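Every protein chain of the complex appears in place save one, which is left out.
Which chain is which? They are A, B, C, D and E, in the order written, and residues in each are numbered from 1.
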Amino acid sequence: MQVSARNSLKATVKKVVEGAVNTEVTLEIAPGVEVISIITKSSAEKLQLTEGKQAYAIIKSSDVMVAID
Amino acid sequence: MQVSARNSLKATVKKVVEGAVNTEVTLEIAPGVEVISIITKSSAEKLQLTEGKQAYAIIKSSDVMVAID
Amino acid sequence: MQVSARNSLKATVKKVVEGAVNTEVTLEIAPGVEVISIITKSSAEKLQLTEGKQAYAIIKSSDVMVAID
Amino acid sequence: MQVSARNSLKATVKKVVEGAVNTEVTLEIAPGVEVISIITKSSAEKLQLTEGKQAYAIIKSSDVMVAID
Amino acid sequence: MQVSARNSLKATVKKVVEGAVNTEVTLEIAPGVEVISIITKSSAEKLQLTEGKQAYAIIKSSDVMVAID
Partner (left out) sequence: MQVSARNSLKATVKKVVEGAVNTEVTLEIAPGVEVISIITKSSAEKLQLTEGKQAYAIIKSSDVMVAID
């Protein structure tokens, strides 16, 4: 499947923390650069996310804000 | 200013393409890893984004989806 | 690819209207039930969306609001 | 009230699952076509959502992604 | 219609600027406090938004970030 979201970053799952409803997934998208994702627990289970698994961080370009110091 | 969004990735502005209303900003967050952001033209002007400028990609954790092959 | 978004609705592309930056895609998800999607023009081109093509409407569950009369 | 969101789909509430903070609502928008919505528990209570109730799934067009196989 | 979004702020339309695809609406939610909304042009036309009209700014609680100095 190919999705219209502009950003599809190759990642390695570093950590998976399950909550009651949501799961927090830490994705390493480059050495030392991590992105945190919160998805529903049922989605995390469907994708069988575990540490070390190859995955993608999918982010719509309109959801990326820019900041400066 | 410190924002509640979980992901605040150091970045370098690589490209700024102005549209009529929106501006597309390409941010390099690691060597060879780019994230595309679409913000309003007025925001891009306020932040004076130009190639080479240091910036941050700010992304809420609930806006990061996870995909697998 | 399998995505964490909870809603992945089978659809047929009914209409594709290109703007300067964005493209408006009308997806039929059931007979007579249509969903309108706005994606970037570059994404629409990458996916080669044309009328009659089979596709999916992908929607995060937290992006679906509920209303009553 | 009339809202600016482009998609307002007639639906029947099929299931309501309450969590500690959020409530998961399953909406049938056509025979056999369901959309899952996650809203806050307090919103679900305010709307008095129960199985069989007529409702609407409200979705902004920019929150609908498109995917292809 | 009653919507699940937590924030529904009474407002007066102060300015309506039409673009090719989107319309920028400035809403005054308290004396001197304005919120800018960008909606599709077709939605703005459907709602017949004009200066001085009473309206509401509808915002999901998960779309409100918090920042501190």
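In this section, contacts are C-beta pairs under 8 Å (C-beta built on N, C-alpha and C of every residue); 3 or more make two chains touch, one makes a residue touch a chain.
Quick caveat: nothing in here was measured; it's all calculated off a predicted structure.
Under the touch definition stated at the start, the shown chains contacted by the missing one in the entire complex are A, B, D, E.
From the options B:Leu9, B:Ile29, B:Ala44 or B:Met65, the residue with contact to the chain not on display is B:Ala44.
Within subunit B, the residues in touch with the undisplayed chain are 1-6, 37, 39-40, 42-44, 46-47, 56, 58, 61. Residues of subunit A that touch the chain left out of view are 19-22, 24, 38, 62, 65-69. Contacts to the hidden chain, counted on subunit E, fall at residues 3, 5-9, 24-25, 27, 29-33, 35-39, 43-44, 47-49, 53-69.
As a convention for this text, only the chains that are shown with their structure count from here on.
If you average the Cα atoms of subunit A and of subunit C, the two centres end up 22 Å apart.
The geometric centre of subunit B is 24 Å away from that of subunit E, both derived from CA atoms.
Shown for subunit E are the residues that touch two or more other chains, namely 1-5, 20-21, 40, 62. In terms of which chains touch, the assembly is arranged in some other way, matching none of the line, ring, star or all-to-all patterns.
The complete set of chain-chain contacts reads A-B, A-C, A-D, B-C, B-E, C-D, C-E, D-E.
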